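Of the protein chains in this complex, one is absent; all others appear in place.
Right after this comes chain A.
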Amino acid sequence: MAGFAPRVQYLAGFRCPLGGLAAGKPRVLCHGAEIFVSTGSELVYVYDQDGRLLTAVYRFPGRVWHLELSTPRRALYALCAQKGIYCLSLDQASRSVSQGAGDDRDADEDDSEDSEDGEPPCPVSPVDPDACILPDATLCAFVVLDDMLITLAQGPAQWKVQLFGCPCPGEDARPPGQIGEVELSTSSPPAGSLGEPAAPHFLPVLCCASPPGCSGPRDRLRRSGGFVLERALFGLLFGVDASLLESPVVLCGLPDGQLCCVVLKTLVTSRLAPGDPKALVKILHHLEEPVVFIGALRTESPDMEDTHPDCLVALGHCGRVLAVRASWDEAGAVAPELQEYRLPGPVLCAACGGDGRVYHSTASGLCVVDLARGGAPPDPGQPDGGPGSLPSLLCPASLGVCSVVALSVLSEVPAGGTRLLALSARGRLMTCSLDLSSAVPCPPQGPVENTGQKIKELLSGIGTVSERVSSLKKAVDQRNQALACLNEAMNVSCVLLASREGPRPISCTVTTAWSRAQLRDVLTATCRVQNGSGFSLGRGWTWCVQVLTGSRASDPDPAGSATTYTIPVDRLGPGEQREVTLTLGPSDDGTLDLPVTVACALHYSLREVLGRALASSDSLEDPSLDGCPPDMLPEQEGICLPLSDHAVDMLQCLRFPGLASPPAQAPSLLGPTGDPVDTFLGACLGPRSEPAGPASLRAKFLPPSVATIKVSAALLKAALGAGQPGDGDPPGRSRAPAGCGDPSGEPLSGQPVPGTPCCRGASAEDGCGARCPELQPTRPPCPVSPPDPGQPRDTAAGGADAAGPAEHRRPSELVRHGRAAAAGVPAAAQPQPPPGVTPPPAAARWPRCTWLRWASPPWSTGAGPATSPAPGIGV
């Protein structure tokens, strides 16, 4: 808000751990021009405000949990975790450091900027273990009051307050004389085990409160972490006895939320007169959350007689605030006024300023609340101008300084300004000068002319908030969408992965055919993906078809020989199918490198689905919401699900001159597939499935037609043996269908030959070991209609095609094995991607995918899964 922009001045930076400093243990203290900083590590830094430089760094034997200064003794006390309390004389310390600086190295003391990179510019002086004045591994907090040392130790089941006569820093190592101790009852015992006692997450808070009236020595209280309370409040909180004795009181705020007090003058115990907790300890309140701060402030404007704080404040970690002050009822009797508030937490640290202000640092920044102005103005009708009451509501005002983990109020300018000393989570020490004279905005008490400005501010604030809300909403929607997509993809993957055996719900079939395009015969493969699952494939899915040619199909490294086509699956609902036709060859030089493996896979792109949703998180700004920024997506940004591998080998490419020649205008009943063997077998099947019409008559009365397909083993051998196609092939054969001839070289006619169908086992004499079948087609096969290349046919619309006959497994376990004589096949250009098919990038590969593989794909042998065994053909 306008009036609160503090002037922030960075003083120095200190080394801090990776995640920043944790609140609770760092401390900043100021003594004159010197600032003492502990960041929670072993190091304690001394910074000189006048010279603007770091003057000393001490390394303590353990992590420093608490720091205290005793100005009259000029000593610095530090509590080291699991070690005890160490004491350094400030005079001695500065002397030893200045010597050390000269000895160790030429200290470049003039630039404090150097410290920004975390390397202290002046040498680190280790603290002597003999500086330990109180070795006790269980200490969790302490406070120094005049010549007393009050400690809080963590027992196995209870907290223990101990009071010691405070030994001077220079004195001989004598045991500090224990004056008294008492146990605080606590319901939740701190955990302890055989191992090292666990470092508490929250440390207890100790501080001293004193009654006014004692001159001299009590003025030191403020500086050494304690405070003086107004008489009435003091008596109310701590009782008549403490008031009468004018005894300091130690206040303990425990991590379980208890706020209790011990009157120090009563805390004199010995082994034979132990302290009775019931008599010595008074529980003031229970905050029900870890107490992180106890302080006092003045809510009344100071009158002549009493300028001491009249309100005790305790802050809990989650933002609960307790404020207690003394008030008088109508009968004139004094009674405590207790008010609890809730501030947005978690509270990292806090400090009490003058004029009733509490500065506290939360995750969202440094805030200030005003306990003095919140209240109603003093009622003039009240006798002797009795005190007003505490505000019923606190409105924190942000100061715009983020992540402060340690705070102390440096000085107060009479005009209403305040200087705060703060240590940020990044280890930066800074002073914030505040001019708070323009009042805390809540409740608005300013003059009327301010109101317009206020309303404007509020409106603009509302505008910003609503903008932010809408952007957040958008981001949420995007994320929801992405989640829905991911869920679908997950379902599809599960369905595919679950069906290892049997028909797969999403299948891909490949059929091959010869067709004529641009005056050339080309071998085309028609791939069809059918979605038999209950889920639809939506955005993000891509259908990938990889064509691996020739001998390299078996090569594990398909580099250079594979061509990948990626076809976006825009939306493939349940039951729908999609088809694509690809040219397999022959290539420009007329070779057709068989076998060709056509592998189909589905690829799911995570980037496409999640990229947008995650990119929008940049606008969220909230570090707590960031899950996985876009650049943290895994490199392989997708999932790949292999569907099938289909091997196109020589037999499937056999052509018969008589069949191939007719133009393929008329669509065949048997579909576009042109495998002659399949055609023949289909013809065999035909009459039986047709009960009526002339065909059935023919079937009844005509003798069955017989055709013989003879493949000359020698020719096959020769063709296969030719190895490299091209040179050695006689040009005369170039038009002959490859491998169609008997051993005598007589070209296979394919003419119908009357007779009974027979199937003769091929002799295994040929080198390739193929059993060449002799098939006798009963009828000339129908002309094969050339498939429309590149036009994916949606068979859902165009009528269901019969499954490709190539998928039939021959009952005789016939293995079609062959190799088209290269010379006999017109040269085909490099496979051109059909229109509508995205051409793959230069070095087309499978996209970098997370391959989801089956252990051994049952269909990877090249033959399609057996769908229906062909009826017996006269074996």
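Quick notes on this one:
Definition applied: contacts are C-beta pairs under 8 Å (C-beta built on N, C-alpha and C of every residue); 3 or more make two chains touch, one makes a residue touch a chain; residues count from 1.
Keep this in mind: contacts and distances are computed from a predicted model.
This complex has a chain not shown, and the name its UniProt record holds, of "Histidine-containing phosphotransfer protein", "Phosphatidylinositol glycan anchor biosynthesis class O", "Acyl-coenzyme A oxidase" or "Dynactin subunit 4", is "Phosphatidylinositol glycan anchor biosynthesis class O".
For the chain missing from the display, the contacting residue among A:157, A:283 or A:490 is A:157, taking the whole complex into account. Taking the complete complex into account, A:335 is the one of A:33, A:283, A:335 or A:393 that touches the chain left out. The hidden chain makes contact, of the residues A:51, A:177 or A:573, with A:177.
Which of A:240, A:498 or A:519 touches the hidden chain is settled by the complete complex: it is A:240. Touching residues on chain A toward the chain that is not drawn are 129-130, 132-133, 135, 137, 146-147, 155-157, 163, 173-175, 177-180, 192-196, 214, 217, 230-232, 234-236, 239-241, 243-246, 264-274, 276, 279-280, 326, 328, 331-335, 383-384.
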